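Showing chain A:
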Amino acid sequence: MPTEERKKLLGELKNSLSGALPEERIISGDYAKTGCHLEVRLSDAGMLRVASVMKEKRFYLETITAVDFPDSFELVYFYSTWHQDFCRLVARIRISKEASPRSVSSVYPEAIWLEREIYDFFGIRFLDHPDLRRILNPDNADYFPLLKSFGKTKLTEEIDDILC
Partner candidate 1 sequence: MNITQLPIIKEIYGFLGRDLTAAVTGILIILVFVPLNSAFLVWLERKVAGHIQLRPGPMEVGPHGILQTLIDAVKLMGKEMITPKLADKFLFWLAPIIIIIPAIVCFVVIPFSPMMQVREMNVGILLIFSFSSLTVLSILMGGWASNNKYALIGAVRAVAQNVAYEIPLLLSTMSIIIMTNSFKMSEITAAQSGVWFIFYQPVAAIIFFISTTAETNRAPFDLVEAESELVSGFHTEYTGMRFALFFLAEYTNMFIAASMGAVLFFGGWHGPFFPGLIWFMVKVYILIFVIIWVRWTFPRLRFDQLMNFAWKFMIPAALLNLMVTAVLLKVL
Partner candidate 2 sequence: MLNIKTIDDTTINERVYQLNLGPQHPSTHGVLHLLMKLDGEVVVEAEPIVGYSHRGHEKMAENRIWEQFLPNTSRIDYLSGLIYNHGYCMAVEKLCGIEVPERAEYIRVITSELNRISSHLLGIMAFVMDIGAFTPFLYGWDDREHVLDLLERVAGSRLTYCYNRFGGVRNDIDREFCDGTRRFIDRLRGRFSDYHNLITENIIFIKRTRGIGIITEDTALDFGVTGPTLRGSGVGYDVRKNEPYSVYPEFDFEIPVRKEGDVMARYQVRMAEMEQSMNIIEQALDGLPQGPIRSKVPLFIDPPAGDCYFAFESARGAVGYYIVSDGTRIPYRIKVRTPSFSNLFVLTRILPGNFIADCIATLGSIDVVVPEIDR
């Protein structure tokens, strides 16, 4: 296990990230527990800067996802390397329910589809996205399925009662 090299890489990464994002919090993640070596908590739309730093370091965008918390959304970006000394970085951002975050699709074209998916399931509208349409759900759907408010029927509530 090339732990030494990874430490070096992580140090470099931290440096360049803190150079790009002076005010953000960069913390070491607990790999054994969360599967990420580095965690960046963004307070505002710094994800474009993170994305360009990661692109420079030749990390690929593993996935973007959102989690619907009661009062806000959390957008989670996973970046990882192709190198032997593997490293995964997670960037999190809390946004309010009505906010429109910036799209990273200008840096990573893959994000076009990933962000479309998030829009499709959560209704989060990304700014500067070239093609924000539904992707998996029908084009004429008027619902956002992964919101916690969606799909709680009486039956599922009953089942929850039985189980929990």
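For anyone wondering why these and not others, all candidates are chains of the complex that A comes from, given by their letters.
Some observations on this one:
As a working rule, a residue touches a chain if its C-beta (ideal position, glycine included) is under 8 Å from a C-beta of that chain, and two chains touch if they have at least 3 such contacts; residues count from 1.
As the structure is a prediction and not an experimental result, all values here were calculated from the model.
Chain A shares a touch in this complex with candidate 2, selected from 1 or 2.
On the chain A side of its complex with candidate 2, the touching residues are 32-36, 55, 58, 60-63, 65, 67-68, 76, 78, 80-84, 86, 88, 90, 105-106, 108-110, 112-114, 117, 121, 130-131, 134-138, 145-146, 148, 150-151, 156, 159-160, 163-164.
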